[in-house]
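Input: a single structure, listed below in structure tokens.
All protein chains but one are shown at their positions in the complex.
Then we have chain A:
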Amino acid sequence: MDGYGMQNQIACIRRSLFDQGYLDEQFIQLEELQDDTNPNFVQEIVTLFYTDSARLIQNIELTLNSRPINFSKLDDYMHQFKGSSSSIGAKKVTSECAVFRQYCAAGNAEAYISSLLPHIYTD
């Protein structure tokens, strides 16, 4: 595939991420911060987000597997995850974090996990 074709494909993927609600206008803010002095800024910040997220998800998983579940700690992790995902424009992740925090507030993380199971196999 030539350069033009690849750019076109990247643009299509980018547009679909917005159309499907995975990204919001905050991601555009990130793109606008990229310039000649920070030419790879978007790539770097998304990579940083993935690294931080992997660590957070691991901590969330450990907390969910502990008994009794420490809902305060779980809420802190979800709070942090919601903050970082909203900051890079990861709209769907932010929304799910907000929903999960509501379940945590009710002390019912298992119900949220159960509600996700159908989506894991169909999405």
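Definition applied: contacts are C-beta pairs under 8 Å (C-beta built on N, C-alpha and C of every residue); 3 or more make two chains touch, one makes a residue touch a chain; residues count from 1.
Methods note: contacts and distances are computed from a predicted model.
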| item | value |
| --- | --- |
| Choices "Response regulatory domain-containing protein", "Cytochrome c oxidase subunit 1", "Myb-like domain-containing protein" or "Ubiquitin carboxyl-terminal hydrolase" - which one is the UniProt name of the chain not shown | "Response regulatory domain-containing protein" |
| Residue of A:L17, A:L30 or A:L64 touching the missing chain in the full complex | A:L30 |
| Chain A residues that touch the omitted chain in the full complex | 26, 29-30, 33, 38, 41, 45, 48-49, 52, 76, 79-80, 82-84, 86-89, 97-98 |
